[in-house]
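Quick one: the structure is below, questions incoming.
Note that this complex is displayed minus one protein chain, with the remaining chains in position.
Order of writing sets the labels: A, B and C. Residues in every chain begin at 1.
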């Protein structure tokens, strides 16, 4: 509970600050015998890394991951897998002017009050840069889930500010800079224009991301307090800038009737998925569907009122290199978090009930 | 992670089934020396208990709590506080017809697939009845938080189906059967009528509940993975029937600009609270504001398609005594969960940074 | 870590005080589908309970256990199993004289300094009476281990004061009041006489207990920090009055040479068991052998120097009903603790590596 580990049986402990020498994590509990190399991990890191389009921060980081332990002759040994990523582009001078002042919407104020000290270089520990090691750990989890059960986790952006982006197909997600699941050129143009306008205005915008896990085994999740959906909510709300989480029908459930919401079953499967793949905290075997709200980036060039450590009023403008929409790079992060929740519950389920029988007669 | 304990430093382990002999919990980690008796706990249980109006289940349960341990001469001793509630009204025959069939929207299907066995009497372990011990534990947490920091936690219903219920004042919450924070007689009538109509129709409806914690100390919450808001999301999504959680501006953040969302600071305090009292996972000292979506009750009299254990199609109607809107009784539960998260973080903060200085110059 | 739960995947949370209304525990993580009733648990409680011979405390407690949850139609459901034991014989007046004074060798001094409050009735929470619920939980663990792997856990007293009691056979353990694994009538007489002399003298004595687990699967235990032997040491040192723990050769290893200590292997098995069934923190499949030192009972009639809460010198004699050798009743407790460690590691191993293959070609 010291705040830097995620998961119980497949646990990830991260370390590092935005402008320190390196960031990384220790993955404890990865089952032995799985083929693993950096090549399994780097692609997800590349999807998250900065500088891939003009719509994200221009900070240059290769985010090259190195495995320090836990793999022998190309296979996991059951011992901890340490991942290390060197920080390269540490232009700390960019941030010098904010060491004494609390940026609105940032963790500056709370870290300083909590700890009495804070590392102001690039947001220090509170920087979204710290999601990189987790994306690495998520790639390891994804590989195991895929091999073991065929489970896959995919995300996409479904809303950018007030632009709703209907889902067409996962195949489009990597053909545009927004992780939008659409090939609608007009819509994509509107998104590009909105981002360009924001950048000129020195402002930022929120986003909505959806994540879907398919071929999830039936039976993952614990009753009462380690419900699968509760752990998903925890994982998602813990991502920087997330302010809301929905499972299945989410807030739309409020206005639904029971005769509409409750998913009927037939011998051929469920007839709907308002539950989002979770009933009573336990997976149904349907797709697990999650939606998250990401607030607009707090680092903006628009001058804003704040105070300094002494309580004096100050105006704050944040220069430097920032994402005008942190939601854009959130898709691989949300996928990683969902994969980490699923593998933890898969291992837990195996502990309690023995090997998951993937050949269980399933309805979908 | 075995699924029946909540919290780390102030942990609550629950046990029991809807129709077993008793339900209860063990509270471990309550600081010593606090005056405590059943009289501190019973009022919150009474707010949650069934049978208090015609709009909730007519099951008759006194829900009388008994403290079995951890209190000596009227004060907590620092040792575990066990709470016991006898089950009285166990009309199990009401449920006999559902032992073989999976009720849509219920945990029947998932429990059976996970464990290969399930207690069908009143939903067994998955019954919302199991929130009673937690409400008891929450009352203990509330008392300590109030004494230590002046922190208070209050909830109310803000939406019933499509009826939005604007907040007027917390003083109205206990003057109506819905925990609505309003004295608007017309609105309350519409709610009554909607509920009466539903009951006649044998259907159910969702609800939205808001919870607010005031006078929260600055600095509660851990960076990265035990963020205060992440733990709140976990706590809330773990309540039976919850499908969505928001902190502060929640999903409205998606369409907000950074220049609107980021709460400005002045020497006299924050100028807004889109953050919902949490920045970077750590409390700001502002009100912590949470909103949750509760799905419509799955137990309805409307016939629905399902299957039995052998996979044969079946029609299911659920008779017995149910809440047409489980959201109505959710308010004290959500309060309890928020209080439990706050006390856990308060103790954690004390571990890491020493006693919270409540006299810290605070802005609000 | 709040101090009242044992185990991670098969966790036991206890509550209660020596003279409160009841004591008990919640077992979380018991695999589903196992036949279980009070009849499986009561025999171990009966072996531990007071009043079974003149050599133990004459407090009268039936220690009748009741299962409150987690079992449906005679089988475990995978949900928490709560065990409740009513306290019957609460002669608190016996202890009235010690409320203000710290008894030497007791937890009075430390509880009072830690918590600023303590329940002095019969030692309150620090009473060895609190081992009863754990013995109950251990019986559940034993049953599962036996069914799953054939694992059995048996203990015996190997030394009473300076009387060494050589092991003859487990069959003798329940034919004498000491849990001695011997049928040597002379030796048993000497033990009886020694105890009678102690009782007359108003003094007490220490003991050594051995516990052996047989048919332990190969592979239980985690490297580095959750080593099987480390968890055993933790479990055993946590039993009231234990001051030392050995695995295998224990302290005799200090004077051994590597050519003597390291157990050689042949195709037919290990040739010795100095390791005590654990290498590198992981079970070898040989018997797991543990030895513990139990200090003499601190409650004695001999007057001793102490101080009261105000720091004034006081003489203390402890009247009431006490065990002149707490070690006598420790055997079933030590068995229970070893069983609890083994089941936790068995479940953990299953999480990480899948179902244990009990048909693995094993050497012993």
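Rule of thumb we're sticking to: a contact is a pair of C-beta atoms (placed from the backbone, for glycine too) under 8 Å apart; a residue touches a chain by one contact, two chains touch by 3 or more.
This structure is a prediction, so every number in the text was calculated from the model and none was measured.
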Options B:183, B:315 or B:351, residue touching the unrepresented chain: B:351
Positions on chain C contacted by the hidden chain, ascending: 1-6, 8-9, 14, 102-107, 109-111, 113-116, 125-126, 130, 159, 161-162, 198, 203-208, 218-219, 221-227, 229-238, 243-267, 271, 274-276, 278-285, 293-300, 302, 304-307, 311-313, 344, 348-349, 352-353, 360-361, 363
On chain A, residues whose C-beta touches the chain left out of the figure: 1-5, 8-11, 13-17, 20-24, 26, 28-29, 32-33, 66, 68-70, 72, 75-82, 114-119, 124-125
Contact set of chain B toward the excluded chain (per top definition): 8-9, 29, 31-32, 78-79, 223, 347-348, 350-355
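The working rule: only the chains that are shown with their structure count from here on.
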Chain located farthest away, centre of chain C as origin (C-alpha): A
Chain copies touching (chain A, chain C) - same or different residues, decided at half shared: same
Whole-Å gap separating chain B and chain C, where each centre is the average of the chain's CA atoms: 39
Distance from chain C to chain A - Cα centre to Cα centre, in angstrom: 45
Residues of chain A touching at least two other chains: 8-9, 223, 348, 352-353
